[in-house]
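With one protein chain held back, the other chains of the complex are shown just where they sit.
Lettered A and B in written order, each chain numbered from 1.
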Amino acid sequence: MNWGSASEFFAMGGHAFYVWGSYGVTTVFMVAEVVLVVRRKRTITQRLGRMLRMRIGGKHEAQT
Amino acid sequence: MWAVFQCVVRRDLTLAMRRRADVLTTLFFFVIVVSLFPLGVGPEMDILRMMGAGVVWVAALLASMLSLGRMFSADYADGTLEQMVLSPQPLTLLVLGKVLSHWLTSGLPLVLIAPLLGIQFGLSTQALLILVMALLLGTPVLSLIGAVGAALTLGLRGGGVLVSLLVLPLYIPVLIFGAGAVDASMSGLAAQAHLALLGAFLAPALVFAPWATGWALRISLD
Partner (left out) sequence: MGLNLNWFKYSSPATFYPLAGKMIPYFAGLAVVLTVIGLYLGFFVAPTDFKQGEGYRIIFIHVPAAWMSMLIYVVMAVYAGVGLVFNTRLSSLMAYALAPTGAMFTFLALWTGALWGKPMWGTWWVWDARLTSELILLFLYIGFMSLRAAIDDPRRAARASGLLAIVGVINVPIIYKSVEWWNTLHQGATVTISSGTSMESTMLTAMAVMVFAFWMYTIAVVLVRVRCEMLEAEQHTDWVADAVREGK
């Protein structure tokens, strides 16, 4: 354990800006990518679901 | 087989000569872009001498890329390209003919006028000689690799910009050794290594690029 205290950990030996700058941007990008891709998946499934219901709806009217 | 090659080249050259403006626009673009740099950077000769080769080469890259769009677009529009693809003659040869005509109309003029522009940058005659030789070896490679890009983006909206995005990264080795040859000769080193490498790019490009372009044409046309 080479950090005396939490503040020392965040100071990162004077390189705080650079280390946390790079880790911060990396986390932001990776989390953003995950959120975007999951949201894209959800919107596609919802859209296809709606189109499916419309098509099936259409068929029922045609049959009755 | 070679008759068809000559026929394609002759046809394209006559077409180009009929619309001489296209050839000249590439040339004037090259001259203007090269002349802009001293205005931007300042008149000190030693700075200009140091960046002369790089500027000429980047301008050559942009000029040859500018005219890539025209390589297939006219034939694509009026359907001759489809006839070419369907013809019994090997498509690679036809494409080589088109690339040669593109180089003759947009690569060779740059090579001929480059010494004139080199003088603007205070390059010594020895450096100018190396510049011309490097361009002579390099511009065909630009046309060959550019042909693949042009074939891929056939008939796409915004194709011109897209070709530059696809093709410029692939031009980088040619740029590095083209400009490097002149820098090496100016700083007293021998430039043979760079010219040899440019030749090493040219040889495989001559073999593979037309074949890849033919493949790209079939993809774009079917």
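Following the convention adopted for this analysis, contacts are C-beta pairs under 8 Å (C-beta built on N, C-alpha and C of every residue); 3 or more make two chains touch, one makes a residue touch a chain.
Quick caveat: nothing in here was measured; it's all calculated off a predicted structure.
Trainee: Among B:M51, B:V85, B:L168 or B:L206, which residue is in contact with the omitted chain in the full complex?
Mentor: From the options B:M51, B:V85, B:L168 or B:L206, the contact with the absent chain belongs to B:L168.
Trainee: Just checking the interface: what residues of subunit B touch the absent partner chain?
Mentor: For subunit B, the residues touching the absent chain are 148, 152-153, 156-159, 162, 165-166, 168-170, 172-173, 176-177, 180, 184, 197, 201, 212, 215-216, 219-220, 222.
Trainee: Where does subunit A touch the missing chain, residue by residue?
Mentor: Residues of subunit A in touch with the missing chain: 1-3, 9, 12-15, 18-19, 21-23, 25-26, 29-30, 33-34, 37-38, 40-41, 44-45, 48-49, 51-52.
Assume only the chains that are shown with their structure count from here on.
Trainee: So how far apart, in whole Å, are subunit A and subunit B when each is placed at the average of its C-alpha atoms?
Mentor: 44
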